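Data block below; observations after.
A single protein chain has been omitted; all remaining protein chains appear in their positions.
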Amino acid sequence: MFSFDLDYLLQQSLEIGVKLIVLIIAFLIISPLGKKAISRLIQRSTSHKNVPQPRAVTLEKLLINIFSYTLIFVFIVMFFAIIGLEIGPLIASAGVVGLAIAFGAQGLVSDIVTGFFILLEKQVDVGDYVTVAGYDGIVEEIGLRTTQIRGFDGTLHFVPNREISGVSNHSRGNMRALVDIGISYEDNIDQAIQVLKDVCTEFENDERFTEGPDVLGVQSFGSSEVVLRVIGKTENMAQWGAERDIRKRIKEAFDANSIEIPYPHQVNVTKEN
Amino acid sequence: MFSFDLDYLLQQSLEIGVKLIVLIIAFLIISPLGKKAISRLIQRSTSHKNVPQPRAVTLEKLLINIFSYTLIFVFIVMFFAIIGLEIGPLIASAGVVGLAIAFGAQGLVSDIVTGFFILLEKQVDVGDYVTVAGYDGIVEEIGLRTTQIRGFDGTLHFVPNREISGVSNHSRGNMRALVDIGISYEDNIDQAIQVLKDVCTEFENDERFTEGPDVLGVQSFGSSEVVLRVIGKTENMAQWGAERDIRKRIKEAFDANSIEIPYPHQVNVTKEN
Amino acid sequence: MFSFDLDYLLQQSLEIGVKLIVLIIAFLIISPLGKKAISRLIQRSTSHKNVPQPRAVTLEKLLINIFSYTLIFVFIVMFFAIIGLEIGPLIASAGVVGLAIAFGAQGLVSDIVTGFFILLEKQVDVGDYVTVAGYDGIVEEIGLRTTQIRGFDGTLHFVPNREISGVSNHSRGNMRALVDIGISYEDNIDQAIQVLKDVCTEFENDERFTEGPDVLGVQSFGSSEVVLRVIGKTENMAQWGAERDIRKRIKEAFDANSIEIPYPHQVNVTKEN
Amino acid sequence: MFSFDLDYLLQQSLEIGVKLIVLIIAFLIISPLGKKAISRLIQRSTSHKNVPQPRAVTLEKLLINIFSYTLIFVFIVMFFAIIGLEIGPLIASAGVVGLAIAFGAQGLVSDIVTGFFILLEKQVDVGDYVTVAGYDGIVEEIGLRTTQIRGFDGTLHFVPNREISGVSNHSRGNMRALVDIGISYEDNIDQAIQVLKDVCTEFENDERFTEGPDVLGVQSFGSSEVVLRVIGKTENMAQWGAERDIRKRIKEAFDANSIEIPYPHQVNVTKEN
Amino acid sequence: MFSFDLDYLLQQSLEIGVKLIVLIIAFLIISPLGKKAISRLIQRSTSHKNVPQPRAVTLEKLLINIFSYTLIFVFIVMFFAIIGLEIGPLIASAGVVGLAIAFGAQGLVSDIVTGFFILLEKQVDVGDYVTVAGYDGIVEEIGLRTTQIRGFDGTLHFVPNREISGVSNHSRGNMRALVDIGISYEDNIDQAIQVLKDVCTEFENDERFTEGPDVLGVQSFGSSEVVLRVIGKTENMAQWGAERDIRKRIKEAFDANSIEIPYPHQVNVTKEN
Amino acid sequence: MFSFDLDYLLQQSLEIGVKLIVLIIAFLIISPLGKKAISRLIQRSTSHKNVPQPRAVTLEKLLINIFSYTLIFVFIVMFFAIIGLEIGPLIASAGVVGLAIAFGAQGLVSDIVTGFFILLEKQVDVGDYVTVAGYDGIVEEIGLRTTQIRGFDGTLHFVPNREISGVSNHSRGNMRALVDIGISYEDNIDQAIQVLKDVCTEFENDERFTEGPDVLGVQSFGSSEVVLRVIGKTENMAQWGAERDIRKRIKEAFDANSIEIPYPHQVNVTKEN
Partner (left out) sequence: MFSFDLDYLLQQSLEIGVKLIVLIIAFLIISPLGKKAISRLIQRSTSHKNVPQPRAVTLEKLLINIFSYTLIFVFIVMFFAIIGLEIGPLIASAGVVGLAIAFGAQGLVSDIVTGFFILLEKQVDVGDYVTVAGYDGIVEEIGLRTTQIRGFDGTLHFVPNREISGVSNHSRGNMRALVDIGISYEDNIDQAIQVLKDVCTEFENDERFTEGPDVLGVQSFGSSEVVLRVIGKTENMAQWGAERDIRKRIKEAFDANSIEIPYPHQVNVTKEN
């Protein structure tokens, strides 16, 4: 009887042993292969996008970390499964608590996934002027979980990446300078446009302008003024200064040519009570 | 005793071997068949929609990649299952973490699914002027995860595809040019309409107009003016210039015919205190 | 020993064979029956709703496709189950990835379900003027996933069907023409209503009107005018032209009868500082 | 050996046969019982709510249909389970696709559940004037999935029932007629109220009014007028006509009594610059 | 051989029989115990909250119904499980359809849960004037699924209970009467307050007031007037009438004391063009 | 044969008996231990937060109740499992209905969790003046499911705790009194500030003020006035009265010093038509 048991135990032990060896060999093969695959993937993804070397290294390290932790987790579970202690159902049985955690923590995962792609696709760089999630400002730090943006009033905004549904990056190319200017209905449109054109000519040699400001024409009929539009392209971040200078010159040119920037008008019809 | 064990082992090994062979054969058959099916599917879907060849290739490659990775994943899981190491429950047991990841990553999947159909249905082309997810501008790049739109002020918007709930493509056909113009309640409507009609006649030979601008009539009674509407169809992207030119000509024609574009009116009733 | 094994194998093979035959027969019966049932269902659903023949065919084809793919999927899974390779748990074990896909792809399913019912219930036809999901325009194409709407400014809107929470179809019957007109507080209401009634009589023979325009009476007291309302029913899409013509005629009739459409009034009380 | 197998097969077949018989008997008993229960349930639910007979029949038919299909589905699954082909796990294994479908189709189920209760609780009848989900109009058709509402401008709105979060039924009882009228701060409030009371007396015999219009008093102090309120109850849908008639009569009575409906006032303080 | 089978069958039958008996006994004990527990629970919960007897009975009946149906369901499932037909997995296998139903029907459950607590906590009574889910009016009926509210314009609102995120009950105690009155910047504040105090004194014996109206003081500086506030507490639903009466009296008292309720003021600075 | 069965039955019974005893002993140990742990936990959590004794008792009772019910539930399920009737899968099999209930009832759980922490963290006390979920008023009752708030107009608001996303408690410390006052652009700022400072000095001995009101300076340039700000800290709930008194005194002081609180200004430029 007992010899039979011993046999059975021996046989079982043998079986377990073989399984463990297969398991270990499998992991010894998968681990370096996976890491190499990740490295190559990152190199390919980033090489043709001019992602700077340090950032690529960051992404690679992150992915290899995730891979390693997953592998270790899988190894432990399988090890216990083979020696007869099934952790699988145990973890599954943590369902209620786990579910609550899963719901609660999904924001965290969402942060990291979004952050990962913001980094990988180079949507923002530190120092860019961006608008994300309703916050305007200069990017100070881009993390996997939060992006820090310095608003123009000095406030530091911490924006969880999951809140970033769309990135408006104002530092990727030339910017538009646009000035709308109203003239009186009594003024001559052609004369006003000529004056504006003269002002635009003055700015043609301005280094800030990449496309010299032009007069578009009659943009709209306001309640008390005919609105003319001047438009141009400037170098990045120079648009506000350029607009301010154009505005000042237009006012001066209009004054010199007696063209009125009209106040709101009202026609008064007098009726005796 | 031991011979029995050997028999059993042999038999088991045999069984496993047969299963493995069936598995490998099955996959050797399914793999090329699946790829061929995908190729045909893409060809059929895209051929009658004038999807350009390179895009069709991109979609085909994407689908074949997804198919291959799925097949490899399935193969690995089944291989382990056959040799007695069940990965299935293991993966299932990663439930808590997995659930969190699933919740967090659903946005990514949503991005890709939406992106896939935007490409397949050719909803936007690079260079189109579109309005998506509240962003206006010219499409610079269409990706599976994000679409890049260059706003008119020079900003580059990165829009995750999942945010694109509806695409308004302004580059698919002729556009409307519409000018609303108010005349005084004291002016003669028939005369004003005649003046507008004369202006419209001038634009009939304008190349930009595909349907010559027409006078629709009395659009509404404003608080201080009778609003007349002029409408036409222009070639794509020419509508703003056309509108500006019509506006300028109407103002000049009204001036020539002494038709007033009225300021806001108010009747003043004087009462002694 | 070996003969026993052979017996066992034979027996097992026999069992598997019988099961496979039952399976195949079952599917050979279910497949045509299911297709026939779908055809009948579609015919019944569409016959009393005047769904045009080609659309019914489209729906039938779609349903039969879905049915066939499902059947093939079921067949493959069961086939493997019978020959001892259980795919079931395997698919289930793809849980994490699958869950993410399920969450991400639900929008797609939602598109198709909504699109299916828009087609089946004939909520819109190509050429209808509709308002869906905030987009106004003429329907250009109705698909299972997206509906294309041409806006009045020439923009082509691609609306995913899931976004269509309610359809406002403006091309299903006669439309209302409504003109609100303000008269001065000093004018005689009865006289003004009489003038409006005369104008309405003029339009009674207008072919566009299916219910001759009528004067409703004093709609409201505005801050400077008594608002009167004229209302009528016109043929579809003729309402705007009709409204414009009524407006023009009222203005002329009021001018002829010296009834004032009043400007905003203000009583000025003068106080010395 | 073979005789043993035969025995085993026989025994198994016997067992399966017995199970199948039990299954069939169970269903033969449950099916008519269930249908009868549904009929009774509907009769009880609808009898004391004056639900019209045809509608009750519709509901009964719907429920019996659902019940039958469920029973057939259950029968098929159990049948296969008994003969050794387990469909259960198979269906469960369709999890990924199924989950996506479940998420996507939940709207459909939500439509039907809501539609069912709108019918059962008689919240709306065809011809009622209702406000649901932001749409105003007359109900044209109530379906399990969509409700059709004809707007007052002639538009036909298709509203999925799930969008109906609350039903405002304007055709369930008498409606309020309410007229707010401003008098000058210089006018005598008592006199104005007396005039309004006289007007109200005129309308007391008006058949439309179920509660004669009454003067409530000083509703508020406006910036330029003292607001008085007249209120009454009219028969359903007669409220607008009644309000219009009251308004006209008040204006005439005020004119006759020299009570002013004041224009906006402003006190002008003149200051030399 | 057959005798062995018989033995086995007998033994199995015996086992099943014993299990069935235990099952039946268990249910015979649990059923009355559960019902009794529910009755006691309701009695305790409602006794110290003055819930009227009929409502308590309604709640008790509802809970006992739910309990009974659940018990019957459990009994049937266990019965089948014991006789060897496992319904459990079957029901579970209805997963896809079931999940869709669960998602779709959750609103229904939410309705009932919320309705249950509105009844239990006596948040509203029939006849109360309430504001729920954006609807104002008098409660006509409180159901487990919907609450019916009669708006003041006569509309009957059907509000699903799940939409009731917060209940504002205006019929639970005395209400505030509040009148804001503006006086001219030139008027004497002390005199005006004195006049208001005199008006308040007149209302002190008014039965409607539970806290005599008081003058609070200078509430704010308006653009053209100094705003004074009068406040008081009245019996429920008497607040509007009280406010109207106070307003009328203040106007009369101000007229008698030559205190001006000022029109909007404007300082005009004249400038020659 | 039968003796063998008996043996087997005996052995099984024995095994079951042992298991039951272990089960009972385990529960006899866990039950008091758990209760004690809860008591200690509550005592520790509440002791250093000055939570009043009765509230701590309420929380303790609630937690012990939950613990007991859970234990009883677990005991019953395990009892049945041991005697061979597995309830586990049964309950799990109630999936569809259960899932719907879970979705529907989550609001209830959310209510209780939030309510629990509002009580534990002492966020509100009965009698506090708070703003939660858009409702303003005095807290009348704090329950685990709903919080009752008495609005200032006398309305009683029942707020489900889950709606309370943030609590603004206005009764936790001194409150700010803030008065913005506009002076004419023509007035002398220094003189006006001096007058305001004199007014502030008068209030320095006012008991209501914990930080004497101070003049901050020029807060902004309005369109017609220079805005000065006076700020101070008062005892809780005294801020409105204090503000009203300061306002009255400032008006009197300004009148005495001929400082004008200006009406809106407008510069009129006259143009002949």
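Here the chain labels run A, B, C, D, E and F in written order, and each chain numbers its own residues starting at 1.
Here is the rule we use: a residue touches a chain if its C-beta (ideal position, glycine included) is under 8 Å from a C-beta of that chain, and two chains touch if they have at least 3 such contacts.
Predicted model only: the values in this text are computed from it and were never measured.
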item	value
Of A:K122, A:R176 or A:K271, the residue in touch with the unshown chain	A:K271
Candidate in contact with the missing chain, chosen from F:I29, F:I72, F:V126 or F:V269	F:V269
Contact footprint on chain A, counting only the chain that is left out	1-2, 5, 83-86, 89-90, 92-97, 99-101, 103-105, 107-108, 133-135, 143, 145-146, 150-160, 163, 181-182, 224, 241, 244-245, 247-248, 251-252, 261-271
Missing-partner contacts on chain F, residue numbers	4, 7, 11, 19, 22-23, 73-74, 77-78, 81-82, 87-92, 94-95, 98-99, 101-103, 105-114, 117, 121, 123, 131, 165-170, 172-176, 178, 185, 189, 216-221, 223-224, 226, 233, 236, 239, 264-273
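Rule of thumb we're sticking to: only the chains that are shown with their structure count from here on.
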item	value
Same vs different contact residues, chain D with chain E, by half of numbers used	different
Farthest-lying chain, centroid of Cα atoms versus that of chain C	F
Relative orientation of copies chain A and chain E, as a Cα rotation angle in degrees, nearest 5	155
Inter-centroid spacing, chain E versus chain C (mean Cα positions, whole Å)	35
Overlap residues in chain E, where contacts from two or more other chains coincide	89, 92, 94-95, 99, 101, 103, 105, 107-108, 224, 263-271
